[in-house]
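Have a look at this one.
As you look at this complex, bear in mind that one protein chain is not there, while each of the others sits in place.
In order of appearance the chains are A and B, and numbering begins at 1 in each one.
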Amino acid sequence: MSEGQVKKFMYVNRKAPHGTIYALESLEVVLIAAAFDQDVSLAFMDDGVYQLKKGFNTKGIEVKNFQPTYRALDDYDINKLYVEQEALEARGLTQEDMCVPVEVLTRAEIGKLMETQDIVLSF
Amino acid sequence: MAIEVNGKTYETDEEGYLTDINEWNEDVAKLLAEQENINMSEQHWEVINFLREYYNEFQIAPAVRVLTKAIGKKLGPEKGNSQYLYELFPYGPGKQACKIAGLPKPTGCI
Partner (left out) sequence: MLHIVNKSPLDRNALDTCLATAQGGALLLIEDGVYAATTGNSAVGKLKQAMGQMKVYALKPDLEARGMADRVLDGVNLVDYGGFVDLVTEHATCQSWL
């Protein structure tokens, strides 16, 4: 794609990591779509903030631990990760609990960012 | 599907990728390479080992673009370019090298 066609993509993640397939599916779509060199940002809201909670150990539930893959996002030039402040607070979490560097924003701030996007993908 | 190495059977998917990454060993890699018409050199092993390390750390097979950049960082710019990697793996470093390394097909590789 040529430079002029770069669009702003936002992936909105609102589901906890293992109870549904949304978190893993979103991550895979993000990695696949990274090949198109677009302007990508990831927003983690509501239970979606749990996706980044450090320290997954999935041996007991016998599913693949996909948390290390979030650390590869930087290799894919995806480094705009936004986490909802209200969601962290309602879950007793802080920025230090996140497994990758993130920017903490209020819901309203995420809402404003959302308005600036060309494409919003919901998970 | 399956392949046989030293009397042991290894399961593969319909495209020839090893089903269980943990079953991989160098002899399996050599046979998988043979099936791809690749004669494993030291340079080939370097890429294969790099891919396995990357998978261990991040739990994914990197896209070619990412692989190229990461190899450049680790092994030097003369190796971190697609020409070098395509010379080693003519049908695509992502596809062929991942297969030989026992990894799943790279995410985003169609």
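Observations, loosely collected:
Basically, contacts are C-beta pairs under 8 Å (C-beta built on N, C-alpha and C of every residue); 3 or more make two chains touch, one makes a residue touch a chain.
Here the structure is a predicted model, which means the values were calculated and not measured.
With respect to the full assembly, the chain omitted from this view is in touch with A. For the chain missing from the display, the contacting residue among A:Phe56, A:Tyr76 or A:Phe123 is A:Phe56, taking the whole complex into account.
On the side of subunit A, touch with the chain left out of the figure occurs at residues 15-19, 46-47, 50, 53-61, 63, 65, 67, 90-93.
FYI, only the chains that are shown with their structure count from here on.
Residue ranges of subunit B in contact with subunit A, taken from their complex: 57-60, 62-63, 65-66, 69-70, 107-108.
Across the interface of their complex, subunit B is touched by residues 28, 31-35, 64-66, 68-69, 71-72, 75-76 of subunit A.
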